[in-house]
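Moving on to subunit A:
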Amino acid sequence: MLQIRWHGRGGQGAVTAARIFGLAAAVYGDWYAQSFPSFGTERRGAPVTAFTRLDDRPIRDRSQIYNPDYVVVLDATLLESTDVFAGLAPGGTVLINAGREKAAVRALDRARVYYLDATRLAREVLGVPIVNTAMVVALAGATGLLSLEAVEKAIAAVLPQELVAQNIALARRAYDLAKVLGGKEAIASGSRVKREALVSAD
Partner candidate 1 sequence: MRAYLNGNEAVAAAVKLARTEVVAAYPITPQSTIVEKIAEYIAAGSMEADYIRVESEHAALAACYGAAVTGTRVFTATSSQGLAYMFEMLHYVSGCRVPMVMAVANRGLAAPWTIWADHQDAVACRDTGWIQLYVETAQEALDTCLQAYKIAAHPEVLTPVMVCLDGYVLSHTEEIVDVPDQEAVDRFLPSYRPEYSVDTQRPYVFGVGAGPDLYSAFKYYQQQAILKAKEVIKEVDREFQAHFQRSYGGLVDLYYCHDASVVLVVMGATAGTAREVVEYLRRQGEAVGLLRLRSFRPFPVEDLRAALSRARVVAVLDRDCSFGYEGVLATEVKAALADLPAQPQVAGFIGGLGGRDISQEELAGIFRHCLEAVRRQDRGEELVVSGGWQK
Partner candidate 2 sequence: MLTEGDLRKGPNLATPLLSTTTGSWRLVRPVLNPKRCNNCLTCWLFCPEGCFTRGESIVSLNLDFCKGCGICVAECPREALTLVEEGSNDARLSER
Partner candidate 3 sequence: MVKIKELPDAELVQGSYACAGCGGILAVRLALKVLGPETVIVTTPSCLLGVTTFYPQLAFKVPCVNVTFPSTAAAVSGVVAGLKRRGKKGVKVVGLAGDGGTVDIGLQALSGALERGDNFIFICYDNEAYMNTGVQRSGATPLGARTTTTPVGSIGRGEERPKKDMLGIVAAHNIPYAATASIGYPQDYLSKVQKAMQVEGPAYLQVLSPCPPGWGYRSDLTVKLARLAVQTGQWPLAEYENGRLTVKEIANPRPLRDYLAPQARFAHLLG
């Protein structure tokens, strides 16, 4: 099972990102998926988390995600207030919406940290700094977990009609950048699902 945690602020679309990723994987890809927000009321501006699980068999686990394999940060300012690395699984990957490497990011032995300036990209393509679709695609592209086509279909299914074309244009730009990001390190190569202990400790 692969577990993804999305960090954003209320109104930035982290919950929608989790859903688009799950939908792309489950309906337009060949995964089983599950996605859910951090349970509770979402207040604009407040830190928000959302989650996506992927597996190659039906997902039955309903417990919270404590040890994500991937963390996506939609807003780099969160790094100052939130421990976005909390519980990150060994060998995990972090994708941050930022233009340059943040000094604030503490060194992580076994994690890969990628940066993509999705805000600039979104401003260029959408005219507004809404980055959730770009970050969905960036994760898909950097990891190779999902095809661009699957994400495009999910975007078309989830977003309001009038936003679809622009967001697909944004997705294509982000995907190309992300493939470079992932490079040879792309995680999708080899076995894509870890089958380790289901219960890690007593």
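Some observations on this one:
As a working rule, contacts are C-beta pairs under 8 Å (C-beta built on N, C-alpha and C of every residue); 3 or more make two chains touch, one makes a residue touch a chain; residues count from 1.
How were these candidates chosen? In short, all candidates are chains of the complex that A comes from, given by their letters.
In this text, all values refer to a predicted model and were calculated from it rather than measured experimentally.
For subunit A, the touching candidate in this complex is 1, chosen from 1, 2 or 3. Touching candidate 1 in their complex are the following residues of subunit A: 19, 22-23, 26-27, 32-37, 39-41, 58-64, 66, 197-202.
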